[in-house]
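I am attaching a structure below and will ask some questions about it afterwards.
All protein chains but one are shown in place.
Right after this comes chain A.
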Amino acid sequence: MEYFNLTGTQKDLLREIGNIGAGNAATSMAKLTNRKINMQVPSVNILDFDQMMEMIGGPEELVVALLFQINGEVPGTVYFILKVEEAEMLVRNLTDNHDFSLTDNHSVNEVTLSALQEIGNIVTGSYLTALSDFTNINMQPSVPHLSIDMAGAVLTMGIIELSQVSDYAIIIDTKIESSNLEDGIHGNFFFVPHPEALSKLFTALGISEHL
């Protein structure tokens, strides 16, 4: 099934899936940080690989990326991406270490890194649970893999499988932000399903591939 042939209905469906997942994730994040968290209506985009990098500020943009491999009936990759300052703010909030900085080697230690991974775990876990409940499809996330580096470098890992069959990726993007814009958290979810996973998703939802 080629990506560009997605119908309006199928796109709406993927957008709705993103919505449900993000709603859950926002709730978890609000509990975690004790802040009011808003969710932005996600977009579903079919992008080539260069456009995908541009979406988060270009291939050289420094990002904190948590990658989860999804196993089960609908394999794929989920990224939870934060800007460096946002990740720092989250960690400061959680660990009460107010001087924490990701660029300062002295304050980066096992505890803070594991706090970051745990944030990713909770938020991504609730995202996937929502998807899984809605579609009745079993999705098992891997442990979180953390990388703080250039967007281009970290995002290509998620498209290796996909790139063997396509030059485009479906990105179900979801933004979660804190209502207080001054110290906003603005996490981006990227759900990149493997190509064979899409038809399974649509079938599970009772939508035929050829609408």
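List of remarks:
Heads up, the rule we're going with is that a residue touches a chain if its C-beta (ideal position, glycine included) is under 8 Å from a C-beta of that chain, and two chains touch if they have at least 3 such contacts; residues count from 1.
By our rule, contacts and distances are computed from a predicted model.
For the chain that is left out, the UniProt protein name among "5,10-methylenetetrahydrofolate reductase", "Probable chemoreceptor glutamine deamidase CheD", "Transcriptional regulator" or "Sulfurtransferase complex subunit TusD" is "Probable chemoreceptor glutamine deamidase CheD". Within the whole complex, the absent chain has one touching residue among A:15, A:35 or A:145, and that is A:145. By the touch rule set out above, chain A reaches the unshown chain at residues 49-50, 53, 58-60, 62, 67, 145-157, 160-161, 163-167.
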